[in-house]
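With one protein chain withheld, the remaining protein chains of the complex are depicted in position.
Let's turn to chain A:
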Amino acid sequence: MKRSLLKSLVGGIALGLALPAGAALADDSIYVPLFTYRTGPFAGSGTPIADGMHDYLAMLNARDGGIGGVKLVVDECETGYDTKKGLECYDSVKPKNPVLVNPWSTGITLSLIPKAAVDKIPILSMAYGLSASAKGDVFPWVFNPPATYWDGLSEILKSAGGGSIEGLKGKTVGYLYFDAGFGKEPIPLFQTLAKEIGFSLKLYPVAAADMQNQSSKWLDIRRDKPDLLVMYGWGAMNPTAIKEAVKAEFPMDKFISIWWPNDADVAAAGDGAKGFRELNWHATGANFPALADIQKLVIGTGQSQTPKDEVGSVLYNRGVYNSVLIAEAIARAQAITGKKAVTGEDVRRGLENLDLDAARFKALGLENFAGPLKTTCLDHNSHSATFVQQWDGAKWVKASDPIGPDTARVRPLLDEAAANYAQKNAWPVRSEVCDNK
């Protein structure tokens, strides 16, 4: 045992010494770094996402030999959801010519947005980051499909108001949010709507340091008795909030979250969490051919850290969805440029020409996995519809038809935010050519 360890160590060191010479990536591979966090207070959310992202790309390598015959080099970098470490990751992957980056943190995304155009590395911040970056004419290098936090809020309020936000007139709406950029972003829209429609808004901010200590907020919530409680949480905040809600006997039918709570977050609260609802845009469960391939070719062969029962959970499938977008962007880039080993600039064009319809999802082995997604040069988000899913004590059940965003109300806010950002930062005018026909 000892000997074999020593041998592998020596072998490893020898290999490592030999590597730098050959480390310059061969032309026939595509480098995809994944910024992940399996450590720290956000690991509960970060781990299943990291697993899903990694496993789908590893499955493409194992099953199809990569994308378009080109192997993917998948490389994880641990950020711990910390902006400084995220920047360290970015600097460490930059020399290896990544085709895109997935920051998985609003803080890291904000730091990287100005760099993207200069370094020619597109950013895929899937349904997080800066909402305004949905506007491709202002942010050619940033992509945040399939919906922004403002879209999400309008969808939540529409569903709670019985089809339109006007249904909330005269009600009291509580907003329990992670007190950072992510949770604060929807507040201007919330306040505008409260004034326009006439519901009263109560804010319950939860600071990062107090994620697991929310009892004072829940005392306020019990006192205010909101008719609807909207939650934008992340990491340890989600399971804590759901547990507190159960403890406070807050009715689950008045509690609805944005798309981030995972199965484990809800399950931790026990039976009382039955009926908890959240938005989602993709299916849960592992009943898809592509996920079966992952189980067979990646998890079954020990190439992954994923525990078996994690496949099919909300955030695992979210990671898979993120990697589907990466893979599609690379495939589209190959189709547009005719090159095999695409670069960041090519993949930016690919991301701008995504067209995932039902037929395409079926071809990927993910039939009915998610609604259609289409990006253009102007629209880097697609503002897709989402649906409400409900926890039945063991699994998620779809509880509504697809709900589209209230475009009329969200659009002006988005335009204003993008114009604001561009004006404040002396933002360069888009010079990238558009491939849309």
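A few points about this structure:
Everything that follows uses one rule, which is that a contact is a pair of C-beta atoms (placed from the backbone, for glycine too) under 8 Å apart; a residue touches a chain by one contact, two chains touch by 3 or more; residues count from 1.
The rule is short, and it goes like this: contacts and distances are computed from a predicted model.
Protein name for the hidden chain, per its UniProt entry and selected from "Amino acid/amide ABC transporter membrane protein 2 (HAAT family)", "Electron transfer flavoprotein subunit beta", "Predicted Zn-dependent protease or its inactivated homolog" or "Na+/H+ antiporter subunit E": "Amino acid/amide ABC transporter membrane protein 2 (HAAT family)".
Here the missing chain is touched by one residue of A:A132, A:I197 or A:V266, and it is A:A132. Residues touching the missing chain, restricted to chain A, are 9, 12-17, 19, 36-39, 76-78, 80, 83-84, 87-88, 91-92, 94-95, 106-107, 110-111, 113-115, 117-119, 130-132, 179-181, 184-185, 188, 207-209, 305, 417, 420-421, 424-426 (touch as defined at the top).
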